[in-house]
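Note that this complex is displayed minus one protein chain, with the remaining chains in position.
Read from first to last, the chains carry the letters A and B; within each, the first residue is number 1.
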Amino acid sequence: MNVKLALAVLLLLPLQAAAQGFAGLGTDAEGFTTPDPATVLEFPADHGAHPDYRIEWWYLTANMTGPDGTDYGLQWTLFRSALAPRDGYGWDTPQLWMGHAAITTPDAHFVAERLARGGIGQAGVTATPFAAWIDDWTMQGDDFDTLRLTASGPDFAYDVGLTVAGPLVLHGQNGYSVKSAAGQASHYYSQPSFKLTGTLTLPQGEVVVTGSAWLDREWSSQPLGADQTGWDWFSLSFDSGDKMMGFVLRGAKDYTSATWIGADGRTEALPDGAFTATPLLEHRVAGRTLPVEWRVQLPAKGVDVTVAALNRDAWMATSVPYWEGPVTVSGSHAGRGYLEMTGYDD
Amino acid sequence: MPLKGNTMLLSLRHVTKTYPRAETAVFRQVSLDLDAGEMLALTGESGSGKSTLLHLIGGLDTADSGSVAVAGIDLTPLDDAGRAALRRGTVGVIFQQFNLIPSLTVAANIAFQARLSGRHDPDRARMLAERLGLKDHLDKHPEQLSGGQQQRVAIARTLAAAPRLVLADEPTGNLDEATADTVFALMCELVSETGAGLVLVTHSQRLAARLGRRLHLGAGQLIEGLAV
Partner (left out) sequence: MTGAVLSALLGHWRRNPLQLFTLLAGLALGTALWSGVQAINAEARASYDAAAATLGEGSYGQIVARDGGEIGQETYVALRRGGWLVSPVVEGRLGPVRIIGIEPLTAPRGVGPLGLGEQADLGAFLTGEGQIFGRADTLAQLAETGARLVDAPDVAPATAIMDIGLAQRLLGREGRIDRLILAPDQPLSRPALSTLAPDLVEAARQDGGDVARLTDSFHLNLTAFGLLSFVVGLFIVHGAIGLAFEQRRPMVRTLRALGVPLRRLIALMALELVGLGLVAGLAGVALGYAVAAALLPDVAATLRGLYGADVSGQLTLRPAWWLSGLAIAMGGTAVASAGALLSLARMPLLASAHPRAWAMARGGVRLAVLAVALLALAGGLALWGRGLLAGFAMLAALLVGGALVLPPLLGQALRVAEGRATGVLAQWFWADTRQQIPGLSLSLMALLLAMTANVGVSTMVSSFRLTFTGFLDQRLASELYVSASDAAQAADIVAVAGAGVKAILPILSVEAKAASQPVEVYGARDHATYRDNWQLLRSFPDVWDRLAQGEGVLVNEQLYRRGGVDLGALVAVSPRLTLPVLGIYGDYGNPLGQVIVNEAVFAGQFPDVVALRFGLRVDPSEVAALRKTLRDQAGVPESAMVDQAAIKALSLSVFERTFTVTTALNVLTLAVAGFAMLMSLLTLATMRLPQLAPVWALGLTRRKLALLDLVRAVVLAALTGALALPLGLALAWALLAVVNVEAFGWRLPMYLFPLDYLRLGGLALLAAALAALWPAWRLSQMPPVQLLGVFRNER
C-alpha cells in the first residue's frame, strides 16, 4: 500500500484536491461543520484544534538574516486532517497529523516531513498553554505571544524564539475568508508580526539568525471549488511597515483575495479582482515549470512590485509536493516575504 | 529334417497364401519342384504373387497351408530362429534394391552373409569381387556405387555364402538394359559354376527366356512355360 500517496489524498486536500476535483469533497461536507460567516472567532480557544472541521493548519513562515547578512527562510507547518468529524482516544481517532519543516538558504533547501495519528499523544494542539507538536517538532509557549519553535530533519534543525509585535489579523469578513465565486470558504486569521531570534543548524554548522515570522491559521471543510486547480499565495512585509496577504485561486476563472495590513495595525480586506499576480519568469524544478518571479499589483494601495524567489529551487518534496520559499520584493515597495505555489503538476 | 524319398532341392506342395486383410488368396494349392543346378524363371503380372512365392521359399514369410521344403528341410514347422538359420546358410536372396547394408563397406557387405553362416572364404570372396568388377571399390560404402555396381555387390554377397539355392527378385529391374544384360549374365554364370539352384522372379520375358525352365504365375496358379 502506498501509504504516503493515500495519506496525501486525505491530508492535502487544500493543496491539491482541486487539481482532480476529488470525489465529492469540494461540494459536500459529509457531516463536517462548514465555515459560517456568523462565527465569531474567540481566542485563545481558536488557537487550538477544531476536530469537527475536515482540515486545519498552523502554518509559520519566516524571513531571517544571518550575522553575515545572508538571507534565510524557514517553514514550520502542522496539518490536521480528519477522516470523520469527531475526536477520539487511542488509535481509534480519525484525526491525522502531518508536519512539514524547511530551511531555505540562497543555494540550498532542506525539507523534512512527519506523519502521526492523533489520540496517542504523538501529535496535537492545545490552546492554553499553547502547544502544537508532532514528534519532537514543537511550537509552544505559555500563551500565543511568546513561542518557541523547533524542528529537525536528517540534515538540518532549528530552534527559534518568537515574540509578538502586533495584533492578530482576521482575513475576509471577521476571519471568514471566501475562496471561490461559488462561496467555498474557510476560517482564516494570521499573526503576521512575530519577531524571531534563534539558531539554524545546517550541514555547514550553526547560524544565529534574527528576522520576522508570519503565522497563518486556517480551518475548513470545503475549501476549494471543483474547478480550482491550485493557488499562488503571497505574504509580503514591506520596509514601510505595511504588510499584505494575497492569493490567486487558479480555476476556470481565477479568484483572488487580499488583506492589507497597515503599519498602524489597521486591516482591510480586498475583494476578488483587487489583487493580481502575473508570472514574469518561469523555472524548471522537480520536473515541473513554475513561475519564480511575479508582478504583484494591488492598485488600491499603490502596490506594483516584483516578487522574486530567494532560492528558485525551494521545492517541498513531501508526500504531496509544492513550492514554498522566501521572496524578495522590489518596485513600488521594497521588502520580503513568502511565496507558496500549489497544484503545478508535472 | 530330410523328407522321405524326396531328393529335390526345392519342393512346394499345395501351398496357399493370402495377404493379410485380403479377401482372396494370392495363390492356391501351388506345387513346384526344383532340382539342384536347375535354373527357373518365374514370371507374372504385377501383384500376381511371384515375389511372395519367392519369400515363402526363402523363409522370409510363411504359407497359410501346404508345405515348403528346401534342401530336404521342411520349412513349415520352423520357428523364427529356424527360418533365420535357413536364410543364413541354405538360401541366398538377391533383391531389386535396398539389400545392401549401408553402414558397411563393400568388402564387409560381400563377406557379411558368408561370415554369418560361418562359411567365409576370403579367396572365394576375392575371386567373386574380381569377377564382378568390384576389386577397386572394396573400401567404398554402398551409397558411393552406381546401381549396377550395388547389385553386383549383392550378387557377390549372396554367392560368397555359397548357398544351395539362390533366389533373385527382379535383380536387374533397376538397371538399364545393357547393364542388366551384363549383370544378369554374370549372375547366371556364377550360379551355375557353384551348382546351386536358381529361382528368378522377373516380369521380363526377355530375361526369362534365357533360363532353362520357365513358370508363369497367373490367377493364383502356376503354368509351365511363358505366358502368351
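Definition applied: a contact is a pair of C-beta atoms (placed from the backbone, for glycine too) under 8 Å apart; a residue touches a chain by one contact, two chains touch by 3 or more.
Remember, it's a predicted structure, so these values are computed and weren't measured experimentally.
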Absent-chain contact - pick from A:Leu96, A:Val164 or A:Met341: A:Leu96
Of A:Ala157, A:Leu196, A:Leu249 or A:Val292, the one touching the omitted chain in the full complex: A:Ala157
Subunit A residues touching the omitted chain (full complex): 1-7, 9-10, 83-84, 90-92, 94, 96, 112, 115-117, 120-122, 133, 135-136, 152-157, 201
In subunit B, positions touching the absent partner: 19-20, 46, 51, 55, 58, 60-62, 80-81, 84-89, 93, 95-104, 108, 111-113, 115-117, 120, 157, 169-170, 173
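We take it that only the chains that are shown with their structure count from here on.
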Distance from subunit B to subunit A - Cα centre to Cα centre, in angstrom: 112
